[in-house]
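See below for the structure under consideration.
Subset of chains shown; positions unchanged.
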Amino acid sequence: MACQCSHPAKELSENDALVKSDDPAHPANLICELCRLFYDHGWVTGTGGGISIKKDNLIYIAPSGVQKERMLPENMFVMDHETKEYARRPEVYKPSACTPLFMSAYDLRGAGACIHTHSQAAVMCTLLYEKEFRIANIEQIKAIPKVVEAGYLGFFDTLVIPIIENTAHEEDLTDALQRAIKEYPGTTAVLVRRHGIYVWGETVWKAKVYNEAIDYLLELAVKMKGFGIPPHIGIGEEKHYVDAKIYN
Amino acid sequence: MACQCSHPAKELSENDALVKSDDPAHPANLICELCRLFYDHGWVTGTGGGISIKKDNLIYIAPSGVQKERMLPENMFVMDHETKEYARRPEVYKPSACTPLFMSAYDLRGAGACIHTHSQAAVMCTLLYEKEFRIANIEQIKAIPKVVEAGYLGFFDTLVIPIIENTAHEEDLTDALQRAIKEYPGTTAVLVRRHGIYVWGETVWKAKVYNEAIDYLLELAVKMKGFGIPPHIGIGEEKHYVDAKIYN
């Protein structure tokens, strides 16, 4: 999985001061800690998925094709947000193909972090919904921000997450992702058909909380559909959908 | 997620003696330990859910909107049960919207602890049952107290848990919760439609055990319904419900 491409001088790649810190809240440490957690969630097994955190003007990105639960701070790429140049580029790794997608969240939304997972609940929902994931009247929806204004969605609101079509190369998703971000100004996530989900937030912790809450809702939606209940119906309408022999 | 509201003087909020202890059984320590466990159960992901423990006249409550698995003792709110005044109120957090609901368990039932989760099994059961969750003739029912008298339910008993409708704001659940507590004097839990469950007990350990046993039964009920078996039927009646091609 070591990269075969030509790479910048050793000096740049060895810029370890950017990723070495005793502070567990340093982005390079946090990325490693969170990826171990996401691995346990089943979101990033088999090197799938990724995560990026922005701090000041620097963007930290996990490399491509590595085992997410075994990463070390020194594996991280660091990019200058303004110049889009790498401030640190480890010699033996390839930059993540997710990089332009993460950048879209930083550039178009002013995000502080962006998470990409291959969650099976996300993939299943892209097979069970056509253009948009929709769920309504579930308490956990209240953890999702309105984005277009301050505050969070309410219990009676419908959470809508756009689904874009996958492409052969991850970086080619960028156009569709940016279009979805613009067409859905209130979304903090985009689903990718038969692939997974991108979730971002103002800070790494908000991105994580949004991702956990959304994944909870995706998983619940799959279970509801398993019982014949469309997840966007009104409260009390379940009785018209669930098999009468087992309802109540 | 820091609160925007005006808050009491720093002196009150810094009353750290109430939450700093080397004793792992201290409520402030226990709340943190149990929330990490509940996170692993999938009960409190995405900041959902909460927990409160009463010790002597003091009630310890986890704050609103924080990641439950990453809490520290110094995050805790402490309320005087008699005066209903905060004895400790951390500046940067909002009190939990569950507070009046926890208080209902303390005031109406003399509980020693109250747990609130967003368990998916609980939410699914509120979609598959109308007014009450009912399950009968399962050994795990024997872990649930009779409440109205000493002792526990028996194997042949039917466990009944009332379901109340959710509201836009969690604190507005209080009236319905208190009504359910009064109408079901034998219940140690109340389900909230499309939201989750509240479980309380005489001590924190009893509340935890009741919650684990109830969640086991909620999860089992969902599986039984998946096979067409109503969870409250008599022993041996399964054969009339399960598809004959796979029964036995």
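Note that the chains take the letters A and B in the order they are written out, and that residue 1 is the start of every chain.
Keep in mind that, in the parts below, a residue touches a chain if its C-beta (ideal position, glycine included) is under 8 Å from a C-beta of that chain, and two chains touch if they have at least 3 such contacts.
None of these values were measured; they are calculated from a predicted model.
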Could you work out how many identical chains the complete complex has, if 2 are displayed? 4
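Going forward, only the chains that are shown with their structure count from here on.
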Overlaying chain A on chain B by their Cα positions calls for a rotation, in degrees to the nearest 5, of 90
Distance between chain centroids, defined by C-alpha means - chain A, chain B (Å): 30
Okay, in this complex, where on chain B does chain A touch? 1, 42, 45-48, 67, 118, 120, 123-124, 127-131, 165-168, 192-196, 222, 225-226, 228-230, 241
Which residues of chain A touch chain B once you look at their complex with the stated criterion? 137-140, 143, 154-156, 205-206, 208-210, 212-213, 215-216, 219-220, 223-224, 226-227, 229, 235, 238-239, 242-243, 245-248
